[in-house]
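One chain of protein is taken out of this complex; the other chains stay put.
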Amino acid sequence: MYSLHAITHSIQDWLSARLSPVWVLMIESIIVIVLAIGLFAVLGLILVWLERKVAAHMQIRLGPNRVGPAGIFQTSADTLKLILKEGLTPDGADKFLFNFAPFVVMIVAMLALAPIAFANGFQIWDINIGVLYVSAISSLSVIGILIAGWASNNKYSLLGAMRSGAQIVSYELSAGLSILTIVVLTGSLQISDIVHAQQNGWWLFKGHIPVVIAFIIFIIAATAETNRAPFDLAEAESELTAGFHTEYSGMKFALFFLAEYINIFIVCAIGATLFLGGWMPFHIGDWAQFNHVMDYIPSSIWFFGKTFFLIFLIMWFRWTFPRLRVDQLLTLEWKYLLPISLFNLLLVTVIAIMNWHF
Amino acid sequence: MSTVPLTHILFVSTALFFTGMYGLFTRRNMITMLMSIELILNSVNINFVAFNKYLFPQKMDGIFFSIFIVTIAAAEAAVAIAIIINLYRTHKSIDVDDATELKW
Amino acid sequence: MDVKEIISEPQSKQQETFPGHVIPTQGGGIITSTIQDVINWARSNSLWPLTFATSCCGIEMMSVAPSKYDFSRFGFEVARASPRQADVIIVAGTIVQKMAPVLKRLYDQMADPKYVIAMGACAISGGPFFYNTYSVVKGADHVIPVDVYIPGCPPRPEALLHALITLQGKIKSGLTREQIKANPIQL
Amino acid sequence: MTNEAIKEFVFNVVPSATFDESGEFFTIQIDATEWKSLATLLRGVPYNFNYLFCVTCIDWKTHFTTVYHLTSTNHRRAIVVKAKVDRNDPLIETVSDIWKTAEFHEREVFDLFGVRFKNHPDLRRLILTDDFEGYPLRKDFEDAVNMIKL
Amino acid sequence: MFIKEYISEIAKATKSLWTGMRLTGHYFVRPKTVITQQYPDNRDTLKMADRFRGEVIMPHDADNLHACTGCTACELACPNATIKVITKFELTPENKKKKALDTFVYHLDMCTLCGLCVDACPTGAIQMGQNFEHSVYDRSTLTKKLNKPGSKIREGVE
Amino acid sequence: MYTETQIINNSNDELVINVGPQHPATHGVLHLVITLQGETIKKVEPHLGYIHRSIEKMCESLTYRQFICASSRMDYLSAHINNHACALTVEKGAQIEVPQRAQYIRVIMDELTRIASHELWWGAMAMDLGAFTPFFYAFREREVITEIMEETCGARLTMNYMVPGGVMTDIHPDFQKRVKEFIQLFKSKIDEYDDLVTNNIIFQNRTKGVGHLSKEDAISYGCTGAVARASGVSCDIRKLYPYDIYDKVTFNEILETAGDSFARYMIRMGEMRESIKIIEQLIDNIPEGDYQAKTKAVLKLPKGDFYTRVETARGELGVYIVSEGAATPYRIKFRSPGFSNLSALDQMARGGKIGDLMATMGTLDLVIPDIDR
Amino acid sequence: MGAFSLIVLTIAAIAFSAGGIMAGKLFTKGSKNAQKGQPYECGIPTETSPWHQFNVGYYLFALLFLIFDVEMVFMYPWAVVVKKMGITALFEIVIFIFILFMGFLYAHKKGALKWM
Partner (left out) sequence: MDTSAIIFYAISAFTLAMGLMAVTSSKIFRSAIWLLLSLVGIAALYFWMQVEFIAAIQIIVYVGGIVVLIIFSIFLTQQAGTKMPKALLRRTIGSALAAFFGLAFSFNLINHYGFKSTGSQHFNASVSDVGTQMLSTTEHGYILPFEVVSMLLLSAMIGCIVIAIKPPQEHAEKIGTKPENVSSPEPEEEKVTENISEPLITTEV
């Protein structure tokens, strides 16, 4: 079996054999920085392109196809253009905060990458409070939006920021509660533990209907937390022109744009890890032969496959549904999702305690 | 981390505490005063965790205390902000000086 | 100075020192053509329009978006509502006196580089409303500089696509309006 | 309800009114000062002209005529009221309190013709810019700069 | 009962959402339903409807002859004076002065493509052309002279 | 320069924001000044004139043939119906008898236009509410209509097909076949619309009970078209004052009583189906004959005034011509449906949220050049 | 890599963002005009400052969120051990949730969850 695990370890061994620990750390840091930035760039390009293609095909059209084969360089051109576009700061804005906000969203998106297991053993930091850490970090993303909305000195921005503030904090609750269902089942917050607990089947299949409900709630909450349609009130185009980033242009805008997609990736990665077993191949109980065949597919492909499947789901939502109104959005959370997920959590607890799951 | 003595952590928390104190004294705006109080509570939290970690590593009471302090801080902030906003609605001001002068 | 001189002079001088094709930039600096080519490639292939439509031509502009014509093939589909993020403003429809300052403001508020397409007879010259009207601006180029003109009332969607390709050609050539006027580029 | 009945009905209130039955609609011609009282009556029982579907004005170079097209959703009969307005001091009473749609239509007439409507709640320019000079739909309107004559 | 209502509400909502998703999903997995015509690539096969009004043209035959008598009927019919017919007096073989077309100025930038001029022309000298690719960088090039240089009126056209 | 937009905030928890003239939801250049308290709308004040093209003044100098051309630029989505109204007025004045064939063609064209217009409305309204895909599905069918139009009339949007006395050219030989094909296509697709939008729970929640307009208000504000019919006011000119051959076809006037955005939505959806019915009745029965009556080269209307009402896709359009006997009208007034419908916007939007305003605006189906003229 | 990775990732994010913005600054010179710095409000000059009091009914949700957020904080340690501790833990949390749910119902009844 081949995995990235071996590669990372061999690099580590190779370095430690030659250099002092400080240097090893330094070089490793640089590797991580380069990888993280690369991942960001590649993910941004691919996800945006994917979204445009998915949208196009749902809308019976072709989507970008003139820049490069099937338009794959379209997003590169867009990025390059955005970088080369003037990034202006309005006169009336709070200049420091205006320029600070994109950094905040970027840092938040980047920090949330830390505990994600991209493949077997390929993880930046297997933090012992893994999922708690991710939900903590993602609760920070609202700050960037609030700062951006406020600092722009624009009414649309401010309204958009306030909307998304209320929205993101509300949906954090049901997202957290559906994460908790899996924590209850596994008894650990650590990502690696959660993945290993699904060795004989993914929680989505092992955990009966309550886990499916939790999964659905998680997807809804993830869509809402990332400000995606049908919950994209923060940038509701037909109401608030471009919402909180109305005044942003050029690279600063691109950073918001990118961070949105990275956040989608992160929540979907977490969703895939919790409910679909992360990099864990598709295993059925102790049916060893089948499991063995599945193991031949590299774990990273499993991980990205599942994540992209969830991302596709979220895109599918976006291109199908109308936008909710702010109060409906909050009603959905407080009247439906929150009570259901609380109740659901108790159900899962009973299942877990009784060991009724497979 | 062995090179950082406990006292240094305590220095930090104390400094933070008095920063909060200073804010509490100088600010006349209720929201900023609330912010100062949060700073003070935080400095206490640091102390709890640090003492627990350095002096009583086999126990966890410091951790628990800080959890409960966070809880209380949250409850306090929620109620305080509800009061502030309500006060603002009636008086159009959240200045403590105004609030004390007016009967409400 | 004559526009032709602007084009010809630095070229002849610099050609000896730089191996590549040399174009003077706006700020006065000089960038070798390869970087400039890449930049122009990116800019020309990622023209995000502002959702700006005043009247009938706007409907034909909308018709370019849907499936049959699908301007997303060119990467134009990221229509932005905010001028800060838009690259090209398609003046689709009549501009009247009351709208002119708004159009000017929108154009001013766009971040550089920015391009303008005047779509339809109205935006070019006032078109059907040229004579005997007291409120129509006789051409958007009285208000803002225009890069590409598409006649028609309204131009068909293909014509708008053609205009966008024309605009791409202009951006790729890297020439300014005056330069093109002086020696028209061939597509 | 016949033209005669309406004639009599109107005649009782506005003795100076003249009538014209040659056109498509039955037309009442009155003077500007009588319009408000007539309008109130037409809106009330028995005719209940509750739907004012067109308000406009014509510049006859010597005077203005404001034209009101009325109909009723009950008996589906349209009548036209033409009120003569002085051209030098165009003033007529508003009917926006009777038909709410008149508010916008009257603003438009004010904007384009300069007819002022007394007691109108919000008589401002609706379409043109506030600093526009003149009233463009008047026949003597001149705008040398923008108006290219063919 | 409250709970029952609550649940049935959720079920109904979910069903309606699923119906919508099924529809978009349906189109997503069927690339055949894509109806996009790829404009610049399909230029060769692109055929406009024959009544399509793209611009006003004045057909000239092989001998560089047109049918315009310079009667200015088109100019009068045009609602916004897009056409300017400049006439001159020519000497006919019989040495009579005859009005003839000198320049047929056509402002494509102003034309509303209404077709009234074509309707009005007594000799059918002008037609609506199907070309629509008129985009230019410079507005002044849109003012066109429709009669070709050196062209003459066809014999027998009155 | 714009003193009218100088807004003074008097109470300090009110916020005044401008929506438009450049705003994706105003479908053009409508400028709304909205006074908000929180996100609740306290007042909506429309400012018009950002596309006021002085058509009425211009028409005073155009002949009766030419001015029809300008009228299709007003409500360009119902260009045919606008032209139809103008042609009818001129015919009424000049007493031209329109051949049967032309009348049939006109009505078919009108109904096709109505479907096309409603399709665009449907897509754009869904877009206002944040759903993008309906827009593309709507245009898929609309493009078919546009193609049919182009084949016969020579243009896609501003056709200028109707002339006093009939229609400009005869229908294209393929016309009937293609229209029938379209009817088949459309019937299968309109159910998709229901799946995608009408039955969608989010959509229903966003439109039901939003932007309510009572029957009395609808009449008093002079609302027409779907807006009035949604409040229970029967006002379909095609039924009440039939013109051309509308009295020979059977169709229902769709009425709802709720008066909210959803009712307006349902009216338009129903109207599309009714239009299909009308076309089905007519398409096979177009009589042979002239498509245009013989008219004089220079049309002149007798002295007097002429008023015609037709039902466009947006409501009642009135064309009022005052003639002094010359070849050009003395005064023309277009009574546009959108103008009156817009005046009721304040009444509808008050007390709602910004999101509700979008639903209300969307279902009002405004075409701004129609309002500004 | 442990907690050190957080610092590394922060640096990466800053480098990425700053790099992009700097590159843009390097290659593009924007033109200046009087309108550019004005806030965009659909093409109409903004009259009042948006930094104005907002009266939006959202804050009540933020208040409630804070309470539930704290509740969630307590539920994480519980969730980790509930499987081990069995029925007692379930019992304890049921009481805990029940008490809070009372508050939730109260809020619902008072109309606090309706948007003002």
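Read from first to last, the chains carry the letters A, B, C, D, E, F and G; within each, the first residue is number 1.
What we mean here is this: a contact is a pair of C-beta atoms (placed from the backbone, for glycine too) under 8 Å apart; a residue touches a chain by one contact, two chains touch by 3 or more.
The structure presented is a predicted model; accordingly, all values stated were derived computationally and were not measured.
Touching the missing chain, out of D:K100, D:H120 or D:R138, is residue D:K100.
Among A:I60, A:A109, A:V169 or A:I182, the one in contact with the hidden chain is A:V169. In the complete complex, the hidden chain is touched by one of A:V54, A:A77, A:I127 or A:M315, namely A:I127.
Mapped onto subunit G, contacts with the missing chain fall at residues 3-4, 6-7, 49, 51-56, 58-60, 62-67, 69-74, 76-82, 84-85, 88-89, 92, 95-96, 99-100, 102-104, 106-107, 110-112, 116. Listed here are the subunit B residues that touch the chain not shown: 1-12, 14-23, 25-29, 31-32, 34-36, 38-39, 42, 45-46, 49-50, 52-55, 57-58, 60, 63-64, 66-68, 70-79, 81-86, 88-89, 94. As for the chain not pictured, it touches subunit A at residues 22, 25, 94, 96-97, 100, 127-129, 132-133, 135-137, 139-140, 142-143, 146-147, 150, 153, 158, 162, 165, 169, 172, 187-189.
Assume only the chains that are shown with their structure count from here on.
Distance between subunit A and subunit G, defined via averaged C-alpha coordinates, is recorded as 15 Å. Subunit C has residues 39, 66-68, 70, 73, 81-84, 98, 102, 106, 111-113, 128-136, 153, 156 in contact with two or more other chains. Taken residue by residue, subunit D touches two or more other chains at 128-129, 136, 141, 150, whereas all remaining positions touch fewer.
Those residues of subunit G whose C-beta lies close enough to touch subunit B in the complex are 59, 63, 66-67, 69-70, 73-74.
The part of subunit C that touches subunit A in the complex is made up of residues 38-39, 41-43, 45-46, 48, 66-67, 70, 72-75, 77-78, 80-82, 84-85, 87, 111-113. On the subunit C side of its complex with subunit D, the touching residues are 97-98, 130-136, 138.
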